[in-house]
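All protein chains but one are shown in place.
Up next is subunit A:
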Amino acid sequence: MLDAQCGELLRAEPPGVAEALDVVAGFDDALVHGFARLREEQAAALGALRDAAAGSPLGDGVAEAVEKTIAGSASHGNLAVLAGGRAALFGAVHDALLASLDGALGRTRATWQAPAVASDPAASAAASASAGAPATEGGASPETPPTGGSASAPEPGGATPGALAGAVAGASAGAVDNLLGGCRSWLSEVAIAGWRGVDHDLVSAADQAIEALLAVPHLRGLAVLLDGLAAELRASSPVATAERLPARRWADLWTRALLLSQSPSPGARAEGSGGGPADSWRGGAEAVSGRLLILGADVHEHGTAVRVQVHGLLDTGDGSPYRLVRTSVAAAKVDTIVGPAVWRLFTGHPVLMGALAEHRSVEIESMVLLGGGDLLWRDDHARLGEAADPFTTARVALGTAVAPPVPPLDRHPVRIAEPVLVEGYTTDGHTFDLGGNALAVDLDRLPSCGPLTPELVAASSACLGLLRWDGGRWLLQPMAVQATVKRKPVALHTGDWAMGPTDPKVVKAEAKAGDVVAVLRERAGRLLRQ
């Protein structure tokens, strides 16, 4: 990223973003208080959401949902439409931000192709909405009410999450519907109580549903989302008296969870897509082969999940431009598996981990690439290629690579993670000064499983990172730095320890703690089958 590009990015504040986020903040405040306890201020905030959605395909549905919510008679379906309205606002903000990023960087982005599952009205509505006004994206559109949302009173107590765990073993469509219904019920209860009204019993009511969700592969996203949210609610308890609440964050998670909890339409199920909401969300898929040049690794983690997402360039070898892709592996874990030990969970993917640790390219053979640029990793379809320095890859090829479109329902600023190379800056350790343009560095996002530290960032002269946006500003999340340490040039990458730490101090600390993953697996093997 050149100085001038950085300047343009930082100066371009897309119009309407601040206003859209103010509307969202009002909604989020209503969710803090709970829909059962709306005062005039929160009712007005919901009115603002209604006004923002007016004129979009969601307009009528949101208007009705707001009216019912204020009257205290909202159904699950009404709440889903509210979530859709909130998601649509973020969809518009996302699109404006990404367009301004693409404009500043001169990045070419492919256009979204509607998924092949055309008989799924939700998917096609979302896809056509994305082609038109961005503000019309989002979840449930009023023409396609969520299957589980009845127009009547909330579901009776029989559909509590607790009743579901045993029923899902085979993950039949009916069992999945019950499970999703349980999630919707729980999310409705949470919305009615408000974050301030969430107590221990309400949090625990989600436990069995989460356990059941984890057993269904295509509902993994909803499972890790709810598990993460429940852990945060527990850690914040008693929420009623907490000094401050992560209102935006929890409302984001609530919204996303409610959209993911919508049962697939019969059309989507008839296509044999597996019956998960995700299927209609991720767009078309193609099989690709070629060489994957790694740019860097981004690690996501909460107490019971860890995921390595690798950003890279795919060279299909047919003369077409390189394509920016993401590929990832997620593992379930527990909170005591932290730091470099998390890599031990990924030993089932030796090619990907080896490529990260050794800075090698990967030759891939007919792997599935989804419409949003996600390569579904198959280690058995990959083999290690030649050495490939990510900094060289970025310098030579990142500028002209084609970026993938974003699936309509995934359009939220939090998903923006655009690889960039910055160099020739001066730094105080917190911001990179590029020709007078100050780009903030996200030092919170230096994971403890890798070698990057704030000190290295402060000593760096080049950085491969991900451009992100949160809290009203652009941030750079480092994935690798070139720095001078003890007068010697070094290059360190987040994925350097993918095959085990290489820093002697860290090796020693790890040896002291022992192999925690092996200890827990032994305990699981012995005790779970007693």
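As a working rule, a residue touches a chain if its C-beta (ideal position, glycine included) is under 8 Å from a C-beta of that chain, and two chains touch if they have at least 3 such contacts; residues count from 1.
One rule holds in what follows: contacts and distances are computed from a predicted model.
For the chain that does not appear here, its UniProt entry gives the protein name "SWIM-type domain-containing protein", which is one of "Branched-chain amino acid ABC transporter permease", "Iron-sulfur cluster assembly ATPase protein SufC", "SWIM-type domain-containing protein" or "Cell division ATP-binding protein FtsE". Of the candidate positions A:G436, A:G471 or A:P504, contact with the hidden chain is made by A:G471. Touching the missing chain, out of A:V306, A:I364, A:A401 or A:V441, is residue A:V306. Among the residues A:D102, A:D177 or A:E211, only A:E211 touches the chain that is left out of the figure.
Residues of subunit A in contact with the chain left out of this view: 21, 25, 207, 211, 214-215, 217-218, 220-222, 224-225, 228, 231-232, 234-236, 243-249, 252-253, 256, 260, 278, 282, 298-307, 309, 326-336, 338-339, 341, 345-346, 348-349, 370, 372, 374, 376-378, 410, 412-415, 417, 443-449, 453, 470-472, 477, 509, 512-514, 516-517, 519-521, 523-524, 526-528, 530.
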